[in-house]
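My questions will all concern the structure given below.
Shown here: the complex without one of its protein chains, the others still in place.
Chain naming follows the written order as A, B and C, and within any one chain the residues start at number 1.
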Amino acid sequence: MTVLEQPGAYAPAPPPSWRPRTDAAPLLPDAEPYRVLGTPSGDREAAEPDAGLLRRLYAAVVHGRRFNEQATALTRQGRLAVYPSSRGQEACQVAAALALREQDWLFPSYRDTLAAVARGLDPVEVLSLLRGDWHHGYDSPATRVAPLCTPLATQLPHAVGLAHAARLKGDEVAALALVGDGGSSEGDFHEALNFAAVWQAPVVFLVQNNGFAISVPLAKQTAAPSLAHKGVGYGMPGRLVDGNDAVAVHEVLCEALARARSGGGPTLVEAVTYRLEAHTNADDATRYRTDSEVEAWRAHDPVTLLERELRSRGLLDEKAVQEAEEAAEEQAARLRERMHQDPPLDPAQLFAHVYAEPTPQLRDQADQLRAELAAGEETR
Amino acid sequence: MTVLEQPGAYAPAPPPSWRPRTDAAPLLPDAEPYRVLGTPSGDREAAEPDAGLLRRLYAAVVHGRRFNEQATALTRQGRLAVYPSSRGQEACQVAAALALREQDWLFPSYRDTLAAVARGLDPVEVLSLLRGDWHHGYDSPATRVAPLCTPLATQLPHAVGLAHAARLKGDEVAALALVGDGGSSEGDFHEALNFAAVWQAPVVFLVQNNGFAISVPLAKQTAAPSLAHKGVGYGMPGRLVDGNDAVAVHEVLCEALARARSGGGPTLVEAVTYRLEAHTNADDATRYRTDSEVEAWRAHDPVTLLERELRSRGLLDEKAVQEAEEAAEEQAARLRERMHQDPPLDPAQLFAHVYAEPTPQLRDQADQLRAELAAGEETR
Amino acid sequence: MSTAVRQPAAAPAVRKPATMGQALRRALRDAMADDPDVHVFGEDVGTLGGVFRVTDGLAAEFGPDRCTDTPLAEAGILGTAVGMAMYGLRPVVEMQFDAFAYPGFEQLVSHVSRMRNRTRGGMPMPMTIRVPYGGGIGGVEHHSDSSEAYYMATPGLHVVTPATVADAYGLLRAAIASDDPVVFLEPKRLYWSKADWDPEQPEPVPGVGRAVVRRRGSSATLITYGPSVPVCLEAAEGAREDGAEGWDLEVIDLRSLVPFDEETVAASVRRTGRAVVVHESPGFAGPGGEIAARITERCFHYLEAPVLRVAGFDIPYPPPMLEQHHLPGVDRILDAVARLQWESGFTEHVGVGEGRRGGAV
Partner (left out) sequence: MSTAVRQPAAAPAVRKPATMGQALRRALRDAMADDPDVHVFGEDVGTLGGVFRVTDGLAAEFGPDRCTDTPLAEAGILGTAVGMAMYGLRPVVEMQFDAFAYPGFEQLVSHVSRMRNRTRGGMPMPMTIRVPYGGGIGGVEHHSDSSEAYYMATPGLHVVTPATVADAYGLLRAAIASDDPVVFLEPKRLYWSKADWDPEQPEPVPGVGRAVVRRRGSSATLITYGPSVPVCLEAAEGAREDGAEGWDLEVIDLRSLVPFDEETVAASVRRTGRAVVVHESPGFAGPGGEIAARITERCFHYLEAPVLRVAGFDIPYPPPMLEQHHLPGVDRILDAVARLQWESGFTEHVGVGEGRRGGAV
């Protein structure tokens, strides 16, 4: 058959299967990060944030700030192997925790200890990974907080799978997955967002863009107008929010989570924020950034922003500030005290959970270690 | 230090480091795939395509159509292990090859045999992978065509690295990397596009969206408005083109490649096309798609579209058509004849190129095989 | 749940020829019918029924939510499977070909294999990862890898592979019923192998982790698994006529690489005093090293000769037209058996395997 025999008129038609699958415009982020704090209420889309919420957020960021300080101090005291501080990102951490309903799930990265704590988990259990007594310390199914995840972006497909499973089971559950700006470059980020959009899974991705992946600034990480612009490429809305504005983050996440729960599909949220401390206590941030940059961000501090809002609305006086700080101090003291106790360690745990049933080989190895330890005891 | 001591006025300012890094609007694709053939010339942005180019494209698609038929026939004759036909995608294949300059590089996938052949490579060498005499048959550095790549999307970072290296060396080289709609879901796609944009590497990504990844239709692959919409998420322009319109594909690729060579950075091009045959000769397409869908696409055949354009412009008469087909037939006959000769096979090659110098172990293994073969000869 | 292999009601056995592919499909079907938490997903497993048709009909029977075509992304498949398992499902995923499981390697090693241990049992990963593996089917590059060495070296994974139609069913049921992740390696070239088999009365297998003696023998033990089992059985038949007085070879089908059934293997080798490990995957740092080392540790004084290995060469898998040279065949196995020092003469200064063919197997 030659092409000459091909039937049909020379119709100037578009390719048959071409149909834009969705309207792109509503998926694109606004040009400026969404803010509530410090913007005149007339300019705001949403209703005035309610006083109760403001107070809860405030108490939580004050506590969060103190928690970060305490955890960093614990590294100096040899009580934590390492701590990646979220100082400067408390608004994101706290808003993420408070936006969740009881039945929702949180998928944190290694930097999101505070989000788990703000959700009400026992801080000592949350710090297990970073203390090094085990890889993970809390009851994930009971708390609905997945383990703090170290390999970057790998927790994102987990969140998608869990959200999808919940939907298949008919449960009204949403998953909120946290990742960093650096993590957005990993293949797992891409695959997770794509699965989420295709499956219309009830999941929200919160990218905490804190400007750096260890030493690598955002400009070396991406050339995109914003990370939120990645959403349209998956067919999900991308939202840009001021990550130091706890109220704005909370509002955007609540909206996205509600949409997810009601079958509206996933959302990508980019929160623009800043890591005020080094990557971890082991890092030296002066090698890759200037004091003046850090100073500029200190002037946009999430705790201060919130405090001023509350003050300006007459929701906070000196006494309330002091109370919040005392409460935070007290929790820090309790944490310090508990962390200064050596955790119980049982070498037999090394073999206990590799499989549901230890293999014969693992049983032998557990026996060997037990014998070694017993011999060690004897000679002591 | 308490937050109360924090200095600075309560300034309603955006977060300090927030600046949209690029203007998103020019990166977004048009709503409709770009077409030239069949559109009134008054409506066109670019100049009337030149007659010489039209003739070259026409000759190449006619040849390409016949080549695909011949290769598929060779699978039935046991002369190819497998053949993934690009029938229906000849316009993309040919335009990709013809858009390249001498010094540019092509990074094909397993389906892009025809692009390599249209670039002038020896078809027998190009078919080596699919015949199974070796994994790769042509001289890549000399032809500047990377090996046909089987693991999906893995060739994309190679193209980025090569383009980046060329730029570092000061050479005016661009790389054109081909991938399918299915391949766009892989993490390597994401990582490659991101590296390309950050490095402003001279590379163009051509996604041949043929509607299917084996049996999986595009709707199960992505929820995006179009694959071209992924560009903005990396900070590179996304272009949408009618993939059956050889002139349009050629124009868009030439423009993108020129921009790449001159330091303007990468481009993502989505060509909307269709795979008229099954995934490979081993596949049964009736399991997952209807005849009527295929028929609709036959009415938008890339060879017919081009032929009619040439005819309507008086560039093609009966005689020229016949000549083109005779030339294609002749090349097919030569290919058939050559492919019916058994390729030279040397088992020693198994060990020759694993390392620059075979390890002692490999030398022993090569000796072993040689001895076995010699023993086999004797007993015969 | 973990041992919920369906016990079919007694009925007159109807044993008809079935292929391994059919037995695998039946195992998936029965597992899905028995447990609504079993979900099958992967590339082309739905409408198409998989490129090897192992999932054929499942989407039609159980709907697209139970048997789902995913986007084309292996890390995404394994990663979402982790999340689904976290929520209590029992995912059964398909990697389309061995080499196409590699993009998911991080999810497999860093999460699938470690989640139970990480969470001290709080979040088990009852997941089955089906991987068609091995060569001999004329596949072009990346379609014939034997990747078992990678999985064996990853604590937390079970690694299982059937060699018979009956085991294909039984092992896959056991894998899906396991509360641990199982890498289920399907020998591609045995998909079309046939045996008389009654789908209504499938033989149970004794869970994951038990080897089986496929042929009794007294001269030496061939230890193998998956696609090499039929080859070893053929070699054992050939060995009767071979050698000075003929060898009577025992053949062990490991079925499970992890856990490794040391008892069965050691008992055999102690009896025969000689052993050859046979597999397709490259010899260097392949399964055979572990197996030979382990046998030697446990049976040293029973060994008349070192444990030898017949394996694929230490090369990337060859193109179709050369693969027959790579695959361990009957002759190569019998050559190795012949080198098991039958004369029992200890050669001063020349270790076994020192000779021309020494390093190769």
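The rule is short, and it goes like this: contacts are C-beta pairs under 8 Å (C-beta built on N, C-alpha and C of every residue); 3 or more make two chains touch, one makes a residue touch a chain.
Since the model is a prediction, treat every value here as computed from it, not as a measurement.
Considering B:Leu156, B:Ala256 or B:Ala366, the position touching the chain not shown turns out to be B:Leu156 (whole complex).
Considering the full assembly, B:Asn194 is the residue among B:Ser85, B:Asn194 or B:Thr304 that touches the omitted chain. Across the entire complex, the residue among C:Val14, C:Ala60 or C:Ala293 in touch with the chain not shown is C:Ala293. Screening A:Asp50, A:Glu326 or A:Glu372 against the full complex identifies A:Glu372 as the residue touching the chain left out. Taking the complete complex into account, A:Thr150 is the one of A:Thr150, A:Ser262, A:Thr290 or A:Gln322 that touches the chain left out.
Where chain C meets the missing chain, the touching residues are 75, 99, 102-103, 105-106, 109-110, 113-114, 117-118, 141-142, 149-150, 152-153, 155-156, 258, 260, 262, 266, 270, 281-282, 284-294, 296-303, 305-309, 314-316, 346-347, 351-354, 358-359.
Annotation for chain A: contacts to the undisplayed chain at residues 81-82, 129-135, 150-152, 182-183, 185-188, 213-216, 220-222, 287-288, 343, 345, 347, 349-351, 354, 359-362, 364-365, 367-369, 371-373.
Against the chain not shown here, chain B presents residues 134-136, 139-141, 146-147, 151, 154, 156-166, 168-169, 175, 187-188, 190-192, 194-195, 198, 349, 352-356, 359-361.
The rule is short, and it goes like this: only the chains that are shown with their structure count from here on.
We define each chain's centre as the mean of its Cα atoms; on that basis chain A and chain C are separated by 40 Å.
The centroid of the Cα atoms in chain B and the matching centroid in chain C are 36 Å apart.
In chain B, 185-188, 220-222 are the positions where the chain touches two or more neighbouring chains simultaneously. Counting partner chains per residue, chain C has residues 70-71, 73, 75-76, 103 touching two or more of them.
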